[in-house]
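Heads up, one of the protein chains got dropped from this complex, but the rest are sitting where they should.
Read from first to last, the chains carry the letters A, B and C; within each, the first residue is number 1.
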Amino acid sequence: MNLNIQREELLISQLADLLKNDKHVAVGAASPIPGAAALLAKEEAKFLNKRLRVTILHSNKYNNFTDGARELFDCAAQGRIDTFFLGGVQIDGQANINLVGTGKYPKIKKRFPGSFGSALMYFVVPQIVLFREEHSPRTLVKKVDFISAPGVSEKDVYRPGGPKYLLTNRALFRFNKNLQKFSLYKINEKETVKNLIKLTGFDFDVDNKISQMPNPDTNRINILRNKIAPMVSEFYPEFANRIWGI
Amino acid sequence: MNLNIQREELLISQLADLLKNDKHVAVGAASPIPGAAALLAKEEAKFLNKRLRVTILHSNKYNNFTDGARELFDCAAQGRIDTFFLGGVQIDGQANINLVGTGKYPKIKKRFPGSFGSALMYFVVPQIVLFREEHSPRTLVKKVDFISAPGVSEKDVYRPGGPKYLLTNRALFRFNKNLQKFSLYKINEKETVKNLIKLTGFDFDVDNKISQMPNPDTNRINILRNKIAPMVSEFYPEFANRIWGI
Amino acid sequence: MKSFDELSLKEIVDEVQDGFILGIPADYSGVPMKFTKELIKKGVKNLKLYCLPLTTIQGDMLIGSGCVSEIEAAAVTLGEFGMAPRFSEAVENGKILIKDSTCPALHAQLQATEKSVPFMPLRGVIGSDIQKHRKDWHVIQNPMRSSGVREEPVLLLPAVQLDILVFHAPCSDRNGNIQIGRRRELATLAHASKKVFVTVEKVLDIDFFEDELSAATCLPALYVNGISIVKNGAWPCALPGVYSSDNEEIKKYSLAAKTKEGFGEYMKYCL
Partner (left out) sequence: MKSFDELSLKEIVDEVQDGFILGIPADYSGVPMKFTKELIKKGVKNLKLYCLPLTTIQGDMLIGSGCVSEIEAAAVTLGEFGMAPRFSEAVENGKILIKDSTCPALHAQLQATEKSVPFMPLRGVIGSDIQKHRKDWHVIQNPMRSSGVREEPVLLLPAVQLDILVFHAPCSDRNGNIQIGRRRELATLAHASKKVFVTVEKVLDIDFFEDELSAATCLPALYVNGISIVKNGAWPCALPGVYSSDNEEIKKYSLAAKTKEGFGEYMKYCL
C-alpha cells in the first residue's frame, strides 16, 4: 500500500510524538496541524489506556473551558496545561519569537496579526513547541525584529515554562535552556545538515542522537485520515478540505 | 380600621422612605427588614413609573447576579449599587461598625459572626444605611471594640461611599460626613430626645428638621402585608412567619 | 456509561490530611455535609478552613469536633438561627485562630491563585481593624500613572492556594463535568485548589459540552480529581435549585450546640 504521506501529515505525526507524556494539551488560534496532532495523540493514548485531554480553542466541541476566553491563560498559569504550541513570523537562535512584524518597531515594514497570548503562555507552560512550517533564513533569524515573547528570562523572573522544541517542515530542534541554543534533533529524509545550516539564520548545535524524522506507520495514517480528519474539519474546514478533500 | 402597626412594619416603612431616589438597592445576609423595605420601595416605584432594581442575596428569585458570590462586591465597587444596609454588634459616634465581637481583639469576650463584606461595601456604596434594632448604650457606643469597617477615612483613601443613615427601633439619625457625627433626624412617637440621649453611648447633634417617624399609611400597609410579605417568606421564612403568620 | 471512576465517600475523606487547608463553600454553594460528618468520624486534626466567604453548620461542627486549628472567614453564623455556638466558644477560649477577613478579600485571594499572580489588589478595608491584624496583607501607594489616583494607598492580598476542596453539587455528566449553575464561586475555589473532590446527587448520562447552554452551567472535569454519588449530601443545608435547607434540623442543632454537652449529644445522634 502506498501511503503517499503528505507534508502536513508528516508534521502532524512529528508533533504527536512529542505529546506522549502529557495529560493536557491545548491548541490556540489558527493551528490546524497542532490541533490534528493533539487529537491524534489523544486517540493513540486510548490504546495505552491513558487519558490525554485536548483543548482546542477554536472548536466548540473540544473547548473544555466555561469561564470565558481568559480561562486558557488562567488554566495555563495554574500549571494545568502540559503542552502548548506557538508560531512566529520570525524565531531566533535564543528562541525569541516575533508575531508582530518585520522592521524596526513601531515603524513596522510588514505587519502581522500580533502576539496573541504568547507573552504569558511561553512563561508558564512546561513544554512549548514552536512550530513554523517555512524553514528559511527569513523565518529562522539571528535576532528577531520584535520580541513577542522571549525564549529565556532572567533568573528572578517567574518562569516554570518555556521552549522545548522547534519543528519546521525540514527539521526538529530541541532547545537547550542552559546553553540558550537550539540543537538539531531530527531531519527530514530529503534533508542534509549542511543544507539546514545554509537555510537557518541562527547557529545551532547538532544533537548526538540526531536521526531522520520517522514517517508515520500505516496504523497512524489510518487513524489520522479516517478518524482525526473529520474532527479537524469541524474547526478548520478549509485545512481539512485542502489536505484530505473532506 | 385599626392598622395595629407592628414595630417591624414601622422600621420597614422608615427604610423604604430612604430608597426613593435609588435605581439599584442590594440587601445582604440575614436582613429580613431591609429586604422587605427594598421590595416595598420597588413596588411603590412602579406607581411612579420608575424602576427600582432589588438584589437580595439570600434569595434565588431576587438575586440578579450570575457571576458568583463575588459579583455583589464587584458590582458595588463599579458604582452600580446605590444603597446597601449594614448592621453592627456595636456602632459608634464616628459611624465605625463592629461585627466581630466585644472585648479586646484578638482576646475576644463575646464573639459574633464576623465582618462579612462590610469592609468593602462601606467604602464604595454611596448610601449605606446602618440598621440596628436595639437602641442602647450597649449597641450605640462611644468607641467600638473592633472596627470591621470605619465610618470615615483619610483623604487619600478611595472612598466614594459611606454612612448616610442609622436606623434603630427608636430613632433615625443622619450622618454628617464633615462633622463626622450623627444627627438625630426622626424619632419614634413614643420617644423623647432626652431619653435617647440617655440610651445612646455616643454624642450626637439634633437635626433642626427633627420630626416624628411617620406611621405607614393604609395603602402602604396593605401592599406590605398582601404583596410583600409572601415574597419575604421565600427567603426569610422564619421572619415572615413571626411577623405576618405566613 | 461513565468515563470516570466513581470514588467512595471514604476515599475522598482519606484524601484530607491533618493540617490541610480545606476550602469551605458558603451555605448557598453546596455544603458537603455527609462528607463533613465522615471527616469528623475519621478524627482529622489541625485543619485550616478557608471559607468563601462564610460557613454555617459545617464549620461549626468541624470546630466543635476539634478538627480545626485555624479558620479564615468573613463570617461564621447559623444565619436565621443565630450565632455559631461552637465557633464562638472556641474563639472566646482561644482554642482556634481566626483570621478575620471580609468577603471580597476572600474572593480576591483565590483569584490571585487562579491567575497565578503573587497578590491581588483591593480597595476599601484600609483603616479597619481587619487590616490592622492581618500581617500577611500589605499596603502600597498606587504606582500607576494611568489608572487610579497616583499615590492612593492600595491593599495587596496574598495568593492563597487550597490543599483540597470538597463541595456538593446536583449532578455531574458522564464525563465528570460538574453542574454548578451560577454558583461560579465554586469555579474560583476549584481553580485555586490543588485537589478537588465533589459529592453529587446523581450522574447524568449526557455530555454537558454537547450543548453550549448546558456547557455554561458546569465546572469542567479537568479541575476535578474525583466524584462520589451521595444522596442528600448537603442535608440539612440547602442544595440551591434542588432542595431547601431543613430548618427544623438546623434549629435543633443551634439549640443543642449552645453547650459542649448538647453538642456532644447531637453529634452522637447525627454521626
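In this text, a residue touches a chain if its C-beta (ideal position, glycine included) is under 8 Å from a C-beta of that chain, and two chains touch if they have at least 3 such contacts.
What you are looking at is a predicted structure, and each value in this text was computed from that prediction instead of being measured.
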Original post:
Quick one: which shown chains sit in contact with the chain that's not drawn?
Top reply: A, B, C
Subject >> Of A:Arg111, A:Arg138, A:Lys177 or A:Lys198, the one touching the omitted chain in the full complex >> reply: A:Arg111
Subject >> Touching the absent chain when the full complex is considered, from A:Thr55, A:Ser148 or A:Asn188 >> reply: A:Ser148
Subject >> Options C:Glu92, C:Glu152 or C:Asp207, residue touching the unrepresented chain >> reply: C:Glu152
**OP:** Determine which one of C:Met120, C:Ile227 or C:Ala257 touches the chain that has been left out.
**Re:** C:Met120
Original post:
Please identify, in ascending order, the residues of chain A that touch the omitted chain?
Top reply: 29-30, 58, 60, 65-70, 72-74, 77, 99-101, 105-124, 146-150, 153-154, 156-159, 236-239
Subject >> Where the missing chain touches chain B, by residue >> reply: 24, 53, 55, 60-61, 63-67, 73-75, 77-80, 124
Subject >> Hidden partner interface residues of chain C, rising order >> reply: 104, 108, 112, 115-123, 136, 138, 140, 142-149, 152, 154, 156, 158-160, 179-182, 184, 212-217, 240-241
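The criterion applied here is as follows: only the chains that are shown with their structure count from here on.
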Original post:
So which chain is the furthest away from chain A, centre to centre on CA atoms?
Top reply: B
Subject >> Whole-Å separation of chain centres (CA-atom averages), chain B against chain C >> reply: 28
Original post:
Just how far, in Å, is the C-alpha centre of chain C from the one of chain A?
Top reply: 39
Original post:
Cα centroid separation between chain A and chain B, in whole Å?
Top reply: 58
**OP:** Quick one: which residues in chain B touch 2 or more of the other chains?
**Re:** none
**OP:** Any chance you could list the residues of chain C touching two or more other chains?
**Re:** 184, 187
